[in-house]
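This view holds just a subset of the chains, kept in their places.
Lettered A, B, C and D in written order, each chain numbered from 1.
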Amino acid sequence: MRLSARNQMPGTVVAVTRGATTSHVKIEVAAGMIITAAITNEAAEELGIAVGRKATAIIKASDVLVGME
Amino acid sequence: MRLSARNQMPGTVVAVTRGATTSHVKIEVAAGMIITAAITNEAAEELGIAVGRKATAIIKASDVLVGME
Amino acid sequence: MRLSARNQMPGTVVAVTRGATTSHVKIEVAAGMIITAAITNEAAEELGIAVGRKATAIIKASDVLVGME
Amino acid sequence: MRLSARNQMPGTVVAVTRGATTSHVKIEVAAGMIITAAITNEAAEELGIAVGRKATAIIKASDVLVGME
(Lines give C-alpha, C1' and ligand atoms only; values in the text may rest on other atoms or scores of the structure.)
Protein backbone atom coordinates (compact mmCIF):
# COMPACT_ATOMS: atom_id res chain seq x y z
CA MET A 1 0.00 0.00 0.00
CA ARG A 2 1.41 3.42 -1.01
CA LEU A 3 0.92 6.12 1.61
CA SER A 4 0.23 9.84 1.54
CA ALA A 5 2.69 10.39 4.42
CA ARG A 6 5.62 12.42 3.07
CA ASN A 7 8.12 10.90 5.48
CA GLN A 8 8.85 7.21 5.13
CA MET A 9 12.27 6.17 6.45
CA PRO A 10 13.28 2.51 6.14
CA GLY A 11 15.60 1.15 8.80
CA THR A 12 16.23 -1.56 11.37
CA VAL A 13 14.60 -2.03 14.77
CA VAL A 14 17.26 -1.51 17.44
CA ALA A 15 15.10 -1.49 20.59
CA VAL A 16 11.57 -2.27 21.74
CA THR A 17 10.26 -1.20 25.16
CA ARG A 18 6.85 -2.60 26.08
CA GLY A 19 4.60 -0.78 28.55
CA ALA A 20 1.14 -1.61 29.89
CA THR A 21 -0.62 -0.53 26.66
CA THR A 22 2.07 1.35 24.72
CA SER A 23 5.34 0.13 23.18
CA HIS A 24 8.29 2.33 22.24
CA VAL A 25 10.09 1.16 19.11
CA LYS A 26 13.48 2.58 18.10
CA ILE A 27 14.38 2.31 14.41
CA GLU A 28 17.86 3.17 13.08
CA VAL A 29 17.17 4.90 9.75
CA ALA A 30 20.73 6.14 9.07
CA ALA A 31 24.11 5.81 10.80
CA GLY A 32 23.48 7.13 14.30
CA MET A 33 20.01 8.42 13.43
CA ILE A 34 17.38 6.66 15.50
CA ILE A 35 13.64 7.36 15.28
CA THR A 36 11.45 6.55 18.29
CA ALA A 37 7.82 5.53 17.67
CA ALA A 38 5.13 5.10 20.32
CA ILE A 39 2.60 2.51 19.14
CA THR A 40 0.08 0.21 20.81
CA ASN A 41 1.24 -3.13 22.22
CA GLU A 42 -1.44 -4.67 20.00
CA ALA A 43 0.27 -3.27 16.89
CA ALA A 44 3.75 -4.30 18.06
CA GLU A 45 2.56 -7.89 18.53
CA GLU A 46 0.49 -8.03 15.33
CA LEU A 47 3.43 -6.81 13.22
CA GLY A 48 5.94 -9.01 15.04
CA ILE A 49 8.18 -6.05 15.76
CA ALA A 50 11.50 -7.26 17.14
CA VAL A 51 15.11 -6.08 17.33
CA GLY A 52 16.97 -6.72 14.08
CA ARG A 53 13.92 -6.68 11.83
CA LYS A 54 13.46 -4.25 8.93
CA ALA A 55 10.88 -1.53 9.63
CA THR A 56 9.86 1.85 8.21
CA ALA A 57 9.24 4.96 10.31
CA ILE A 58 6.25 6.82 8.83
CA ILE A 59 5.42 10.43 9.68
CA LYS A 60 2.85 12.86 8.25
CA ALA A 61 4.29 16.26 7.21
CA SER A 62 1.73 17.99 9.45
CA ASP A 63 3.27 16.25 12.47
CA VAL A 64 6.76 17.68 11.92
CA LEU A 65 7.82 20.83 13.77
CA VAL A 66 10.80 22.87 12.60
CA GLY A 67 13.42 24.28 14.97
CA MET A 68 15.98 26.96 14.11
CA GLU A 69 18.90 28.21 16.18
CA MET B 1 15.14 25.02 25.09
CA ARG B 2 15.40 21.21 25.51
CA LEU B 3 12.36 19.32 24.19
CA SER B 4 10.49 16.18 25.20
CA ALA B 5 10.14 15.15 21.55
CA ARG B 6 12.20 11.98 21.04
CA ASN B 7 12.97 12.73 17.40
CA GLN B 8 15.12 15.76 16.68
CA MET B 9 17.02 15.56 13.39
CA PRO B 10 19.32 18.46 12.47
CA GLY B 11 19.77 19.17 8.79
CA THR B 12 19.65 21.77 6.02
CA VAL B 13 16.60 23.31 4.35
CA VAL B 14 16.53 22.19 0.72
CA ALA B 15 13.09 23.47 -0.36
CA VAL B 16 10.28 25.72 0.85
CA THR B 17 6.84 25.76 -0.81
CA ARG B 18 4.51 28.49 0.40
CA GLY B 19 0.73 28.07 0.19
CA ALA B 20 -2.12 30.36 1.20
CA THR B 21 -1.71 29.60 4.93
CA THR B 22 0.60 26.56 5.01
CA SER B 23 4.24 26.17 3.97
CA HIS B 24 5.97 22.88 3.18
CA VAL B 25 9.60 22.80 4.29
CA LYS B 26 11.97 20.06 3.15
CA ILE B 27 15.00 19.40 5.39
CA GLU B 28 17.84 17.08 4.37
CA VAL B 29 18.79 15.28 7.60
CA ALA B 30 21.13 12.67 6.09
CA ALA B 31 22.49 11.90 2.63
CA GLY B 32 19.37 11.47 0.50
CA MET B 33 17.05 11.51 3.52
CA ILE B 34 14.65 14.43 3.32
CA ILE B 35 11.98 15.22 5.93
CA THR B 36 8.93 17.26 4.86
CA ALA B 37 7.26 19.51 7.45
CA ALA B 38 3.95 21.33 7.03
CA ILE B 39 3.98 24.50 9.15
CA THR B 40 2.13 27.82 9.10
CA ASN B 41 3.34 30.60 6.80
CA GLU B 42 3.50 32.73 9.96
CA ALA B 43 6.05 30.33 11.48
CA ALA B 44 8.08 30.09 8.26
CA GLU B 45 8.38 33.88 8.13
CA GLU B 46 9.03 34.34 11.85
CA LEU B 47 11.86 31.77 11.82
CA GLY B 48 13.28 33.08 8.55
CA ILE B 49 13.19 29.61 7.02
CA ALA B 50 15.06 29.61 3.70
CA VAL B 51 16.92 27.17 1.49
CA GLY B 52 20.45 26.54 2.73
CA ARG B 53 19.78 27.40 6.37
CA LYS B 54 20.33 24.94 9.23
CA ALA B 55 17.08 23.56 10.70
CA THR B 56 15.97 20.69 12.91
CA ALA B 57 13.02 18.40 12.13
CA ILE B 58 11.21 17.66 15.41
CA ILE B 59 8.70 14.82 15.78
CA LYS B 60 6.90 13.39 18.85
CA ALA B 61 7.21 9.59 19.24
CA SER B 62 3.41 9.35 19.36
CA ASP B 63 3.25 10.78 15.83
CA VAL B 64 5.41 8.03 14.28
CA LEU B 65 3.74 5.02 12.65
CA VAL B 66 5.70 1.84 11.99
CA GLY B 67 5.45 -0.13 8.73
CA MET B 68 6.67 -3.69 8.18
CA GLU B 69 6.87 -5.69 4.98
CA MET C 1 3.42 -2.73 3.87
CA ARG C 2 1.59 -3.63 7.10
CA LEU C 3 1.07 -0.65 9.42
CA SER C 4 1.00 -0.14 13.18
CA ALA C 5 -1.96 2.25 12.86
CA ARG C 6 -4.95 0.58 14.53
CA ASN C 7 -7.49 2.28 12.26
CA GLN C 8 -7.40 1.35 8.59
CA MET C 9 -10.73 1.83 6.81
CA PRO C 10 -10.92 0.91 3.12
CA GLY C 11 -13.35 2.88 1.00
CA THR C 12 -13.86 4.93 -2.16
CA VAL C 13 -12.78 8.50 -2.84
CA VAL C 14 -15.92 10.65 -3.21
CA ALA C 15 -14.37 14.14 -3.31
CA VAL C 16 -10.99 15.86 -3.66
CA THR C 17 -10.52 19.57 -2.91
CA ARG C 18 -7.12 20.97 -3.84
CA GLY C 19 -5.72 24.01 -2.05
CA ALA C 20 -2.45 25.88 -2.48
CA THR C 21 -0.41 23.23 -0.64
CA THR C 22 -3.05 21.04 1.02
CA SER C 23 -5.70 18.77 -0.48
CA HIS C 24 -8.82 17.53 1.31
CA VAL C 25 -9.80 14.00 0.35
CA LYS C 26 -13.18 12.52 1.31
CA ILE C 27 -13.36 8.73 1.46
CA GLU C 28 -16.66 6.85 1.92
CA VAL C 29 -15.78 3.96 4.23
CA ALA C 30 -19.33 2.74 4.94
CA ALA C 31 -22.83 3.71 3.76
CA GLY C 32 -23.09 7.39 4.61
CA MET C 33 -19.84 7.39 6.60
CA ILE C 34 -17.29 9.72 5.02
CA ILE C 35 -13.79 10.32 6.37
CA THR C 36 -12.02 13.57 5.49
CA ALA C 37 -8.22 13.56 5.21
CA ALA C 38 -5.98 16.61 4.84
CA ILE C 39 -2.83 15.64 2.93
CA THR C 40 -0.23 17.49 0.86
CA ASN C 41 -0.95 18.23 -2.81
CA GLU C 42 2.33 16.40 -3.51
CA ALA C 43 0.93 13.22 -1.95
CA ALA C 44 -2.42 13.56 -3.73
CA GLU C 45 -0.66 13.82 -7.10
CA GLU C 46 1.92 11.10 -6.38
CA LEU C 47 -0.81 8.60 -5.36
CA GLY C 48 -3.10 9.63 -8.22
CA ILE C 49 -5.97 10.24 -5.83
CA ALA C 50 -9.19 10.80 -7.79
CA VAL C 51 -12.92 10.41 -7.27
CA GLY C 52 -14.04 6.81 -7.72
CA ARG C 53 -10.72 5.21 -6.82
CA LYS C 54 -10.25 2.78 -3.93
CA ALA C 55 -8.42 4.30 -0.94
CA THR C 56 -7.85 3.51 2.74
CA ALA C 57 -8.22 6.06 5.55
CA ILE C 58 -5.44 5.42 8.08
CA ILE C 59 -5.49 6.85 11.62
CA LYS C 60 -3.26 6.24 14.65
CA ALA C 61 -5.14 5.35 17.87
CA SER C 62 -3.39 8.23 19.63
CA ASP C 63 -5.03 10.66 17.22
CA VAL C 64 -8.59 9.62 18.10
CA LEU C 65 -10.55 11.59 20.70
CA VAL C 66 -13.63 10.13 22.35
CA GLY C 67 -16.86 12.08 22.94
CA MET C 68 -19.70 11.06 25.23
CA GLU C 69 -23.11 12.64 25.66
CA MET D 1 -20.36 21.68 21.79
CA ARG D 2 -19.93 21.58 18.00
CA LEU D 3 -16.42 20.67 16.86
CA SER D 4 -14.17 21.64 13.98
CA ALA D 5 -13.01 18.02 13.60
CA ARG D 6 -14.29 16.76 10.23
CA ASN D 7 -14.57 13.15 11.40
CA GLN D 8 -17.12 12.39 14.08
CA MET D 9 -18.36 8.78 14.06
CA PRO D 10 -20.97 7.79 16.65
CA GLY D 11 -20.92 4.20 17.82
CA THR D 12 -20.84 1.86 20.79
CA VAL D 13 -17.91 1.00 23.08
CA VAL D 14 -17.01 -2.67 22.56
CA ALA D 15 -13.77 -2.89 24.55
CA VAL D 16 -11.69 -0.90 27.05
CA THR D 17 -8.10 -1.83 27.90
CA ARG D 18 -6.59 0.13 30.79
CA GLY D 19 -2.83 0.61 31.03
CA ALA D 20 -0.69 2.42 33.61
CA THR D 21 -1.56 5.89 32.22
CA THR D 22 -3.21 5.16 28.85
CA SER D 23 -6.48 3.38 28.02
CA HIS D 24 -7.37 1.88 24.64
CA VAL D 25 -11.05 2.24 23.77
CA LYS D 26 -12.60 0.35 20.86
CA ILE D 27 -15.78 1.86 19.38
CA GLU D 28 -17.91 0.04 16.79
CA VAL D 29 -19.00 2.78 14.38
CA ALA D 30 -20.51 0.55 11.67
CA ALA D 31 -21.09 -3.20 11.24
CA GLY D 32 -17.61 -4.70 11.68
CA MET D 33 -15.89 -1.31 11.63
CA ILE D 34 -14.11 -0.67 14.92
CA ILE D 35 -12.13 2.47 15.74
CA THR D 36 -9.41 2.28 18.40
CA ALA D 37 -8.67 5.38 20.48
CA ALA D 38 -5.77 5.83 22.88
CA ILE D 39 -6.78 8.27 25.65
CA THR D 40 -5.63 8.99 29.20
CA ASN D 41 -6.95 6.84 32.05
CA GLU D 42 -8.07 10.14 33.62
CA ALA D 43 -10.33 10.84 30.62
CA ALA D 44 -11.67 7.28 30.53
CA GLU D 45 -12.68 7.54 34.18
CA GLU D 46 -14.04 11.09 33.97
CA LEU D 47 -16.27 10.20 30.99
CA GLY D 48 -17.34 6.87 32.52
CA ILE D 49 -16.33 4.99 29.38
CA ALA D 50 -17.56 1.40 29.59
CA VAL D 51 -18.50 -1.40 27.23
CA GLY D 52 -22.00 -0.96 25.84
CA ARG D 53 -22.13 2.84 26.20
CA LYS D 54 -22.68 5.23 23.29
CA ALA D 55 -19.52 7.11 22.26
CA THR D 56 -18.24 9.15 19.31
CA ALA D 57 -14.82 8.70 17.70
CA ILE D 58 -13.48 12.14 16.80
CA ILE D 59 -10.57 12.68 14.38
CA LYS D 60 -9.09 15.82 12.85
CA ALA D 61 -8.70 15.69 9.03
CA SER D 62 -5.00 16.52 9.42
CA ASP D 63 -4.52 13.29 11.37
CA VAL D 64 -5.79 11.03 8.57
CA LEU D 65 -3.32 9.41 6.19
CA VAL D 66 -4.48 8.01 2.86
CA GLY D 67 -3.30 4.65 1.47
CA MET D 68 -3.69 3.44 -2.11
CA GLU D 69 -2.93 0.04 -3.56
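Please note the rule applied: a contact is a pair of C-beta atoms (placed from the backbone, for glycine too) under 8 Å apart; a residue touches a chain by one contact, two chains touch by 3 or more.
Remember, it's a predicted structure, so these values are computed and weren't measured experimentally.
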Assembly copy number, counted for this structure file with 4 shown: 6
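Just so we're on the same page, only the chains that are shown with their structure count from here on.
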Cα-centroid distance, chain A relative to chain D, in whole angstrom: 23
Inter-centroid spacing, chain D versus chain B (mean Cα positions, whole Å): 29
Centroid spacing, where centroids are CA-atom means, of chain A and chain B in whole angstrom: 17
Sites on chain B at which at least two other chains make contact: 24, 36, 38, 62-63, 65-69
Residue ranges of chain A touching chain B (in the complex, touch as defined): 3, 5-9, 24-25, 27, 29-31, 33, 35-39, 43, 47-49, 53-69
For the chain A and chain C complex, residues of the former touching the latter: 1-6, 37-40, 42-44, 46-47, 49, 56, 58, 60-62
Contact set on chain C toward chain B in their complex: 1-5, 19-22, 40, 42, 58, 60, 62
